[in-house]
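As you look at this complex, bear in mind that one protein chain is not there, while each of the others sits in place.
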Amino acid sequence: MNAKELCEGSRANYANFITWVALDRSNLSAGRQLSVNYFIVAVILFFAQLLFGMIAATQFIFPNFLYDWLDFSVNRMVHINAMIVWMLYGFIGCVYWLLEEESGTDIVGLKLGKLAFWVLTGAVTIVVLVYLLIQTGAGKDSSLWLINEGREYIEAPRWADIGIVIVMLIFFYNVVATFSKGKWSGIAGVLTLDLVALAGLYVAGMFYMTNITHEQFWWWWVIHLWVEATWEVLVGVIMAWSLMKLLGVRRQIVTTWLYIEVALMFGSGILGLGHHYFWIGTPEYWLTIGGFFSALEPIPLVAMVVHAMYDAGSHSFKNSNHPAVAWIIAQAFGNFFGAGVWGFMHTLPQINMFTHGTQWSASHGHLAFFGAYATINIAFFYLAIQHWRGDVWMNSDTANAWRWKWALGLLNAGVVGMTVALLIAGYEQSFIERAVEGSTWGGYFSAQNHPSFQSAMVWRWFFGLMTFSGLILLIWDLLTIGKGETRKAQEIVEH
Amino acid sequence: MIEPVALKDFFITFFSAALIIMAGASYALLFAWSKVNTNPRIKIAAYFSYLVLLVAVVLLTKAANFSGYWLTLSGVMVVGYFFAPIGIWYLCVKTHAVSDTQQATLEDK
Partner (left out) sequence: MNETPLWASESFWKKTAIWVTAGSFLILVVLTFDSLSQTQAGGKRVPAYSVINKKIDYVYQKDLHKSMPVIGETELLFGKEYTEAEAEQLVMLGKKTTQAKNCMNCHTLLGNGAYYAPDLTKAYLDKGWVNKEMREDMMIKFLMDPEKNARTFGSNRKMPNLDITEQEAKGVVAFLKWMSSIDTNGFPYNFKTINAED
């Protein structure tokens, strides 16, 4: 088969695929068409995330798997970078989705927004290809500018950082200009300020520093103040808006609760940053500040759970999109357990001294990122597909509802299973490597070679596979749910 | 200054820390529930959750070798986790207040 045939063959396949999914873009406003572009890329990157996670997890069991070809460092980098980027894509998609309805007008600067989408997607593709094909460079600036910055989560080379900032500015322009042309609201205000903070923090991670204490100081500004402050609030905004639409909660209530959340979240999360400044060379007062403020961090999460139950209860759980609401409930619990419970378990310096930098962090990281941020994005994917299908009926009795239910079950059970396996591994590691053997290299490897660690890695692999199959089912469901559905979505009255 | 957890206290540290947050949440939820359902057992369960929380705070305080100003953290948890759920409940009610009356008028019609 020659290249031309291959090309035509794939074009035909693509055409068949499009006919099969039978999605009609004219069901969506222009702004929402841009929004679903972001969702599509998000789902593809989610798939890539789990694929490379599986490879990395395999290497824990069979270290020679793909050795020298796709090393652990490469796979892990793609795993966590794909995660950060797909979640950001999802969030941007959510914002474009609610922008027109919330402002009451058409998007301003849509053309530019579309261009930004393609530029960003092109840049992401190039970055990933360079990660996979070039992988590492020499120890000089040009490597950091062109290949990889070598800093966990924000590895993207500097040229891409700058590109990302430019795209963010365009996105930001779309948001602000649209609200200014239409109308502002409490939700719009919080959203705008939060986006300023989110983008501004990214810039804090764009500088090279030889002094590793300073470098990690700023690195944590990005990572921590993203996931424990600005991202939480962004999710709060998205959640507030969805609760209004899905359950019919009154605007004044969701706005008030959004402010409550901002106060509690920023009040605990900003100085909670201290829990990353225990051991990187920074002064001792961070032990106290980090310990105290991160002990407060679970409170907003508890408040959100109680309030979510209250809202859902007072609306008798009546809603127009069952899969989305199921994922929103998963978010409330996932955020509470992953961030609140798992976070607090290892956050006091007295114990973090031993858990720091072990599989403990990975256990917490998986449950928290999935529970807090994967869930809400998935909820929104369902919301989007419902409208893309023409605002159709999407309750528990839709055709093939088993798919979304099983996808929900497999994904959640898989991540919880991985979390528990990693918890066992982390416990053993903090015990043997850190406490008993005083963190020498020998101690590290005795912990890694321990049977309980090894079997935990096998369990993680199997639960990873469960997660991965959940995702495949989820993608299948997103492509087919509501297809051929003729009933209109259930009406929700605001009260 | 901190005194790191002793090896033998690892488990109790993780366990009591998790218990504080979970008992706190369960107290909060049960407290809210006891307000909408008059069954006295719910209220008892709510206060029982808080009792569990208290015990967990004591265990954590010991296991994590809190002394000096670290003890105020224990105090903050004991007091804060008692009142926060009550506050959250009243916030839920009061922020929804208007909508409840609106609903009542709707139902009257």
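Chains here go by letter, A and B, matching the order in which they are written, and residues are numbered from 1 within each.
Keep this in mind: a residue touches a chain if its C-beta (ideal position, glycine included) is under 8 Å from a C-beta of that chain, and two chains touch if they have at least 3 such contacts.
Keep in mind that this is a model prediction, so the values were computed, not measured.
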Displayed chains contacting the withheld chain: A, B
Given A:N174, A:Q216, A:N335 or A:T398, the one touching the chain that is not displayed: A:Q216
Full-complex contact with the absent chain, from A:Q49, A:T121 or A:N148: A:N148
Sole residue of A:Y259, A:F333 or A:W459 that reaches the chain not shown, by the stated touch rule: A:Y259
Identified contact with the non-displayed chain, of A:M77, A:V128, A:A308 or A:L474: A:M77
Where the missing chain touches subunit A, by residue: 56, 59-60, 63-64, 67-68, 71-74, 76-77, 135-141, 143-144, 147-152, 155, 186, 208, 210-214, 216-217, 219, 252, 255-256, 259-260, 262-263, 266-267, 270-271, 273, 276-287, 289, 353-354, 356-359, 361-362, 429, 434-435, 438-442, 444-446, 448-449
For subunit B, the residues touching the chain missing from this view: 1-4, 90-91, 93-95, 97-98, 100-101
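Methods note: only the chains that are shown with their structure count from here on.
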Separation of mean Cα positions, subunit B and subunit A [Å, integer]: 28
Footprint of subunit A on subunit B - complex, ascending: 1-5, 7, 10, 13-14, 17-18, 20-22, 24-25, 28-29, 32, 36, 64-66, 69-70, 73, 76-77, 80, 84-85, 88-89, 91-92, 95-96, 98-100, 102-103, 106
Residues on subunit A engaged by subunit B in the complex (per definition of touch): 250, 252-253, 256-257, 260, 284, 287-288, 291-292, 295-296, 298-299, 302-303, 305-307, 309-310, 313-314, 336, 340-341, 344-346, 348-351, 353-354, 427, 430-431, 435-436, 495
